[in-house]
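Omission of a single protein chain aside, the complex is shown with its protein chains in their original locations.
The first chain written gets the first letter, and so on, giving A and B; residue counts start at 1 in each chain.
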Amino acid sequence: MAEILRIIFNSLETGSAYALAALGIVLIFRTSKTTNFAQGMIGALNAYVAAYIALNQGFSVWVVTLIALFTAFLTGITIDTLMIRPAKKVLPVSKQIITLGIIMIIVGIIPFIFGVNNFQLASFFPTGSIDIVGATLRFNTIFVIAVSFTVMAVMFWFIQKTKWGLAIRVTASDEQTSKLMGVPTATVTMLSWAAAAMLATLAAIFVAPRVSVYPNMLLNVQISAFFASTLGGFSTFLGPVVGSYIIAFLRNFTSFYISDIWGNVIVYMGILVFLYFRPYGIFGKKPQKKV
Amino acid sequence: MKLFMRMDEVLGKLGAFFRKVPYIGYSAFFILLLLIPYYHSTDVISSGQLGIFAYIVIITVAALGLNILLGYSGLISLGTAGFVGAGALGVGVFLELGLPFELAAIATLIVSTLIGALIGLFSLKVEGIYLAIATLFVGEILRQIFTTVPIFGGQSIMIGSVTLLGQFELSTFDQAQRRILFVVIAFLLLIMMIAMHHIVKSKTGRALLAMSRSSSAAQAMGISLMKYRLMAFSLATFFATFSGIMYALYNQSVPTTQWTLDLSLFIIAMVVVGGYKSIYGTFIGAFIIYGIPNLYLKELFGDVSFIFSGVLIILVILFYQNGVAYLATDIRLLYYKLKRHILGGARGKATDD
Partner (left out) sequence: MEKLLTIDHVSMTFGGLKALDDISFDIHQGEIVGLIGPNGAGKTTLFNCLTQFYKDYEGTFTLHGDTPVDLRDLKVTEVIDAGLARTFQNIELIPDLSILDNLLIGAHRSFKDSFAEELLKFPRALKEEKRLKEKADRVLDILGLQAIKDLYVKGQPYGILKRVEIARTLMSDPKLIILDEPAAGLNDVETDQLEQIIQLIQKELHVTLLIIEHDMGFVMNVCDRVCAINFGQFIAIDTPQKIQQNPAVQEAYLGRDDDA
């Protein structure tokens, strides 16, 4: 029982990081019609900012998180303005490759600004825990899960209920028409990149205490987030989030109960088989095609 | 005017000749490659640099396969690195089982290509972004298997010297033999370039293009999407695996950890920068993405390879979508434009007089 509870909370914590990243991926996919492979790298870059300032200025993790979220906002806007908006007429595949270019640029820039060493970033609650039926639950875990749920709840409320959320949804469904109807699609896309960058940065700061800060720190999270978006379906906002938690649970349970080595492989194979029968994910719908 | 006509005549004939006998171009390219280890002997290119050239030659083969997939079939794969790794490590495993090198290579190609064909089967159901991520799944599964399954030796597989055709033993740790190994892999690249040329300039190449440009027309013309999707993925996998085998042959020790998404992305970048559908362009792309930063920029500016490639990829996509390979075509168009301009101007003058 204690083991199961421990795995559940672990899964909720890792799943939250996946979900934040996945939400960013799907936000950009819907508004810019591209998969952003640089999502993880953008998060890592801003985690570097946080860790660097924490180390050199002695600020607390709370303060540097706020600073990093602000620089993430700027990163998102810069990337959209310089590289994504000029690529409006480019083939979808080429657009994806632009995001590969962004990865390379960030990987190249990091050592010039921050040096070649890894950084450490403290947790929000380094100590303190409670016991639930024998399972030790750290305050930090509770905090990460709570913040992620809150952020995602706010995002969903924003997308479903506000004027800007409506603008995101209509831009996602038909950019050309939206533009004609006076929706500021360029601004919507730009803010989506900013929001996605902030979500990735939050995910990066959440996983930083466990993995330390280095360029590929979010690689695992990002790959899982892609898998989650595929599993849940790229055509919805909820699907990728649900998919994230499913993947986190499956991974933790298979690696605990079946095999540490083969757990991941089994989960991936399982998802591939699932996709074969539901090619557009759990919540996704098949796009209409005309002959 | 006479000069232009002469030039047109010569250039036209030359172009037609090369198109008719493409093997001359490929052979010339091969001979140019052979000059690299020669420079090496006069110390212009150090041994580390020969390794970089070898890597370019090797990875070009994987990129050629991806170009069949991306340029001709319009499908993307994020799992290329996994199959390059499968080729390199697979051959290592079969060699450890005692197979001669050639048989080990064939066995590896068969196993790996079958897995690739499975992805092709998968691609009939799953499309677009979902397919791209599915190939990423396959790449990740392979990567995890490489790093966790003990037969791949943990960190790396040591192969040691390789015996080719049962009698030529070549070790990469001997200077002279390493040069011979370079000639061997350059020759393998030549063969794969010609193979790709044959494939794309034939029924198969046209069918792949038809499938990606208009699937309805393709079907109406009797082109089976299933057959050619399978074909596209099998070919891409075959080329990637072949490239891995070349890696094992030249380096004779294969790490398990470097076959990651990053490498797949770099290979995609080579195709995009070099030019969709272009065979020479793919090599130029590999040279630009991997060669220029590692050969020249590293010494001058430190490790700027990533920034350089990243900026270049974005610039090419934004401003020169065809890729570097089409520079020649564009120069030719420019020449015609210039000619028309000059001739037009001359004619205008004549009527004025």
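For this structure, a couple of remarks:
As a convention for this text, a contact is a pair of C-beta atoms (placed from the backbone, for glycine too) under 8 Å apart; a residue touches a chain by one contact, two chains touch by 3 or more.
Just so we're clear, the structure is a prediction, and the values are computed from it rather than from any experiment.
Residue B:209 is the one among B:209, B:232 or B:246 that touches the chain not shown.
Within the set B:11, B:221 or B:315, the residue that contacts the chain not displayed is B:221.
Considering B:149, B:199, B:292 or B:327, the position touching the chain not shown turns out to be B:199 (whole complex).
Think of the hidden chain as still there; on subunit B it touches residues 195, 198-199, 202-204, 206-207, 209-210, 213-214, 216-225, 231, 277.
Following the convention adopted for this analysis, only the chains that are shown with their structure count from here on.
Separating the CA-averaged centres of subunit A and subunit B is a span of 33 Å.
Those residues of subunit A that touch subunit B in the complex are listed here as 29, 35, 37, 83, 86-87, 90-91, 93-98, 100-109, 111, 219, 223, 226-227, 229-230, 234, 261-262, 264-265, 268-269, 271-272, 275-276, 279-281, 291.
The touching residues of subunit B, counted against subunit A in their complex, run 70, 74, 76, 122, 125-127, 129-130, 132-134, 136-138, 140-141, 144-145, 148-149, 216, 261, 265, 268-269, 272, 303-314, 317-318, 321.
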